[in-house]
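== chain A ==
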Amino acid sequence: MGLEIMDTYRYMIAGYGVIFSFILGYLLRLFIRIRSVKRKISVYREMLEERS
Partner candidate 1 sequence: MEEKPRFLSLLDGITGILFLAAVLLVFFYAPLERSMGAVQKVFYFHVSTAWVGMLGFFVSALMGGMYILSRKKIWDMIGFSSVEISFIFFFIAIVSGSIWARPIWNTWWTWDPRLTTAAVVELIYGAYFLLRQAIDEPQQKARFSAVYAIFGFLSVPLTFVSIRMLRTIHPVVIGAGDPTGGGGFSMTGPMQVTFFFSLFTFSVLFVDVLWHRIRLEKLESMMNKLRLELTS
Partner candidate 2 sequence: MRNYLRTVITVVWKDIVGEARNKEILTSMLVFSLLVILIFNFALDLDVQAQESVTAGVIWVTFTFAGTLGVNRSMASEREGGCLDGLLLVPVDRSALYVGKALGNLLFLLVIEVIILPIYSVLFNVNMLVPGFLLVVLLGSIGYIAVGTLLAAMSVQARTRDILLPILLFPLTIPILIPAVKASIGYLEGYPGSWIMTWLNVIIVYDLIFTAIAVMLFEYVVEEWS
């Protein structure tokens, strides 16, 4: 195919860069969302307890 060796490595790194960053990005966002929802739940719980 007449590819330079360096080129094939560059594209490999780009490919895995995309794969890893997307997966990690999604996971990170997911965990941050879970965290913040949990925090809100505990805040609401406290407010409800105070009221009663």
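Rule of thumb we're sticking to: contacts are C-beta pairs under 8 Å (C-beta built on N, C-alpha and C of every residue); 3 or more make two chains touch, one makes a residue touch a chain; residues count from 1.
As a selection rule, all candidates are chains of the complex that A comes from, given by their letters.
Not measured: the values here are computed from a predicted model.
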Complex contact for chain A, selected from 1 or 2, goes to option 1
Would you pull the chain A residues touching candidate 1 in the complex into a rising list? 1, 3, 5, 7-9, 11-12, 14-16, 18-19, 22-23, 26-27, 30-31, 33-34, 37-38, 40-42, 44-45, 47-48, 51
